[in-house]
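All protein chains but one are shown at their positions in the complex.
Residue numbering begins at 1 within each chain, and the chains themselves are lettered A and B in the order written.
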Amino acid sequence: MRSFAVHCGRRVLGAAATVLVASAAVYGSLRLMPGDPVLAVSGASRLSPDQIEALRQRYGLDQGVVTGYLDWLGHALRLDLGTSLSFQTEVGTLVSARLGVSGLLIAYAAILALVLGLGTALVSAVRGGLADRIATAAAAVATATPSFVAAIILLAVFAVGLGWFPATGAGSGFADRLWHLTLPAVAMAIAVFGVLARVGHAALRAELDREHVEAARGRGVGGAALIARHVVRNALAPLVTVIGVMVASLFVGTAVVETAFGLDGVGSLLITAVSRRDFPVVQGIALIAVLLFVVVNTVVDLVLPLLDPRTARGVKA
Amino acid sequence: MKVLEKRAKDTTDGTAADALDIRGLGLSLGPVPLLADVTVRVARGETVGLVGESGSGKSLTARSALGMLPRGARATGRVTVAGRDVLGAGRAALRDVRRHRAAMVFQDPRSAINPVRRVGDHLTEGLRARGVPAKAARSRAADLLAQVGIRDPRGALRRYPHEFSGGMLQRVMIAGALAAEPDLLLADEPTTALDVTTQAEVVGLLRRLQAERGTGMLFVTHDLDLAAAICDRIYVMYAGRIVEEAPGAALFAEPAHPYTRALLEASPSLHGRAEIRAIKGAPRALAEAPSGCAFRDRCPRAVEECAAGVPETRSHGLSAVACLRPGKEAA
Partner (left out) sequence: MTLAVAKLRPGRLRLRRRHPAAVVASAGFLVVVALAGLLAPLLAPHDPDTTSLLNSLAPPGTEGHLLGTDSTGRDVLSRVMYGARLSLLAPLGVVALSLVLGTALGLLAARAGGWADAVISRGMDVVFAFPGLLLAILASAVTGPGLTAPVCALAVAYTPFIGRIVRSAAVQEGARPYLEASRVLGYGEVSVTLRHLLPNILPVLVAQSALAFGYALVDLASLSYLGLGVRPPAADWGSMISQAQSAILQGSPWSGLVPGVAVLLTVIAVNVLGGHLGGTIARKQDT
């Protein structure tokens, strides 16, 4: 138990360090932006020199990179991500208004990919034969399908061609929203489904061939109990690692899919902000992304020793 | 009529039947033969050794008692455990054999026990499957751990396999095998993966528990000295066949088959044999063995007739041996 506490402490410290380094990199690189970001964004709106100076001060551009970063980080810790240059709104407000759509989209896609991917992996690994070959081929194609290609194919077939689903918009009300988000979620989930089906298959297959499974069979453990307790249970550790990476990649996937389906979410906000060079918004969303990845990875690291007791010992040793 | 019925009942109950009865077992994987005409019998309460080099088919033979055949293998002959047919058994009958009649102790406890589940889960799994309530199963499991000499058995139930040494984990596996209260214990090189010092303890433990319970034990090993020391009877296997069967002491004192003799001479001994002589050539699997007697290409006593056919089993002293020219070299 003590080793587990040490493990947790180290992981959390490591995560904090990672956030610090990554956020510094995000802030620093955007400060390196050639030209004056304030002028780049507001050049057309003809601000007075006083106003421009006020803006520069507001965004800490009159300070050095280091003090500017510390200032920005200090505000960010108080949940103040600054004000958007192009929307003239608080970044926090902009993001939180869009978090619902993006969050639901990510959750929807994650559930689809997890249930179908791991289900496929289980059936193909345990059954083998023709089901295995079909699943392997389907996973190979799905893995290679970029979300925007999936998006235009789904749009062309199910939205425009058959008219079963709406092509754009997020809808209102829960059921309507789910209906609107179905095609985007499928587009996002396809590649993740492929990866999970493939990795899941490999992990389950590896466990199925272990001697302790054979030994359990020799003790008269069979059927679902054998698969659940001695195969799936053991494959969870490698799978959770992959699932963590996949959830993080879904967050970035929203940028593409929300743009493709005209959804007003965090991902499409990021793309708009990047193309308008609205750096407070870009910095804010990048920071959120960094936090999300680090949190997901840390959670995975913390869960692993619970799934495989040998990992905790490995950390201690 | 009545007598007949009673006898039939006895065999199905298994009370009168041998713990293990393998008759003329043949096994092949497609065109590749693995075992030929293997006959092995283990009476209740008896310890029987099955000795051979790697690839001789001794593990295959032991696993056949649990119906654990290589995927796609075809079997001929008959295997019964406590009177129950194994090869022809359906799913439910096979499960019954595996849960109640026969249990196996594997060579390497590290790979044969699920590493991510607690030791308690390993021990109670079989008991729970037989319908023992959770609480009773736990106290039964703790009893078993105490019997195999694990300190703080209650605490051990909550620990994971990697927290045990190899020898201790092998004791856990033995406890798991005994949980089923089997008629037959299959020990597949149970000490090979252990330190020399713990080997003797584990062997002693197996012997004691088996004697106390009157369980039949098939002890599979490549170590003829060890087998001779603990077994009532020994079968020697070579290239998928039984080449000699003899009482443990007799085999040691007077090996009849040239292969048995060679095995004894090849092993460093505590009994003061003068020199160690390696067996020339490499051990053979059945598929790559020469025609006739499989050992003839490595045998110092081989003559032309040895190629004519697989030698019939004949009696020689206390042994039953499949050799045309059994006995001493000086013949």
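Methods note: contacts are C-beta pairs under 8 Å (C-beta built on N, C-alpha and C of every residue); 3 or more make two chains touch, one makes a residue touch a chain.
Bear in mind the structure is a predicted one, so any value in this text is a computation, not a measurement.
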**OP:** Would you list the chains present here that the left-out chain is in contact with?
**Re:** A
Original post:
Who touches the missing chain here, A:8, A:22 or A:61?
Top reply: A:22
Original post:
Where the complex has a chain not shown, which of A:6, A:153 or A:178 is the residue touching it?
Top reply: A:153
Original post:
Of A:105, A:183, A:289 or A:304, which residue touches the hidden chain?
Top reply: A:289
**OP:** Provide the residue numbers of chain A that touch the chain removed from this figure.
**Re:** 14, 18, 21-22, 26, 29-30, 32-34, 140-141, 143-149, 152-153, 155-156, 159-161, 167-168, 245, 248-249, 251-252, 255-256, 259-260, 270-271, 273-275, 277, 279, 282, 286, 289-290, 293-294, 297
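In this section, only the chains that are shown with their structure count from here on.
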Subject >> Contacting residues of chain A [partner chain B, same complex] >> reply: 210-212, 214-222, 225, 229-230, 233-234, 237, 307-310, 313
Subject >> List of chain B residues in touch with chain A within their complex >> reply: 63, 66, 68, 91, 94-100, 103-104, 106, 108, 111-117, 121, 125-126, 129, 160, 162, 176, 180
